[in-house]
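Each remark here refers to the structure printed beneath this line.
Left out: one protein chain. Kept in place: all the others.
Entry: chain A
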Amino acid sequence: RIMAGKVKWVTDIEKSVLINNFEKRGWIQVAENEDWNFYWMSVQTIRNVFSVETGYRLSDDQIVNHFPNHYELTRKDLMVKNIKRYRKELEKEGSPLAEKDENGKYIYLDFVPVTFMLPADYNLFVEEFRKNPSSTWIMKPCGKAQGKGIFLINKLSQIKKWSRDSKTSSFVSQSSKEAYVISLYINNPLLIGGKKFDLRLYVLVSTYRPLRCYMYKLGFCRFCTVKYTPSTSELDNMFVHLTNVAIQKHGDDYNHIHGGKWTVSNLRLYLESTRGKEVTSKLFDEIHWIIVQSLKAVAPVMNNDKHCFECYGYDIIIDDKLKPWLIEVNASPSLTSSTANDRILKYNLINDTLNIAVPNGEIPDCKWNKSPPREVLGNYEVLYDEEMAQSDGPERDWRSRSGQAAGAKGSRARDSGKPPLTTWK
C-alpha cells in the first residue's frame, strides 16, 4: 500500500525534463486508459479529450495541462481576432484603456502588428498594403509551429493565390489547415551585436475567471545566427529573419554550447547599461502589460475548466524604439533542450509549474482555490491576480497604467528580473 496516495501520471510527450520531474516526486506512471491523476498532453490529445464525440468526463482528482479551447489564444488568427474584439468592447464601454491617439492608434493596446486573415480579409489587406507599398509583410500558416511555412513578401503578386476571387484559389471551404495570417513585418527590430532576436517568456495560467497568471522570471532571447539586414534581397533568407530555434539550428553558424540563447537578465543588463534604467524598466513593464491584456482578451471566451492549467510560451519582439510586440502565444512550448543551460531551465520550469499546479505533489482536487502560497512559486512571480486586483479597486488598472513613470515605485532591478507588478498590481 506504499503506492496509495501517489499521483498517477501519463504523458504523450516523451521529454526527459518532464519525466524526470514526475519521477523525482515519486509519482507513478500509468497508461492512458488507466486511472490517472495528471496527464501532460500534447495539443492533439487535448482536442480528443474535450471533443464532443468522446464524451470524456474528467473527475475531481484529474488535471490536465491545457485548457480545452486554448487555441483562442494560441492560434494566430484567433488571437488577433480576440484582441481586436476586446479592444472594440473596451472602446464601446468608454474605457480609458481603449484611448486612441491623433492617428487613430490605440495608445495602450497597440501591441499586435497590423494583421489580416487570408483569404477572408484579402481585400482589406490589399487596401492597407497599398497605403505603404514598400512595406514588408510576413505570412504565417495559422495551424503550424516552429517557423514552418512562414515566408516574407513585399509584392502583392507573391500572395496572389490567397486572393478570394482568384481563379487559382482552391478554397471551396476554408479549411483551417490552409488559412494564413498576414502581419506587418517589424523591419526595425532592436538589434544587439547587429543581430535580431526575439524573447521567449513562459506564462502559467491557473484560472481565467478570475484571471490568475504567473510569469517565469527566467525567459530567454533567441538570436539569429546571421546579421540582420532589412534588405529585400535577403527576404528569402530565413536565417536572417526567423528566430525559431528549429530554423536557426540548421544554419552554418549555429552553436551547440549556447544555442544562440541569451538570458533575459543579460538583456536587461545590456539595456540598462546602454539605454538607461527608466526606459528599460518601462520596456519590461510594457511586456508584462501586453501579456496580461492578451489573457484578459481571451478570458471571456475561454472554457475555464477547473481541471485545467496551462503554461504558455510567449514570443515577443522588441523594435528599435524599445516597443514590445506580441507575435504569438504557444500552447505547447518546446521542451526539447538545445544546450545544457536550456535543459536546466526547462527542467526547473516544469518543476515550478508542477509545484503550483499540483500542490504538495499530492493527488489533486479540482475544487481547491488555486491559490498557492508564495513559497512554492520558485522562479515564477505573480503576474496578475484578478481577485487581489479587484479588492484594491477597479480604477487601479487605469490610474497606474497611464500616469506612473514606469517602474518608479518599488522597482528593484535584480538579476533575476524585477517583480512585474510595479505599476498596476
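One rule holds in what follows: a residue touches a chain if its C-beta (ideal position, glycine included) is under 8 Å from a C-beta of that chain, and two chains touch if they have at least 3 such contacts; residues count from 1.
The rule is short, and it goes like this: contacts and distances are computed from a predicted model.
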Query - The complex's invisible chain, by UniProt name, from "TBC19 protein", "Centromere protein M", "RSH4A protein" or "Small ribosomal subunit protein uS10m" - result: "TBC19 protein"
Report summary line: Answer key for A:19, A:150 or A:269 versus the chain not shown reads A:269
Query - Option touching the unshown chain, where A:255, A:304, A:334 or A:348 are the choices - result: A:255
Report summary line: Where chain A meets the left-out chain, the residues are 192-195, 223, 226-227, 252-253, 255, 257-258, 260-263, 266, 269-270, 272-274, 276-277, 280, 339, 341, 412-414
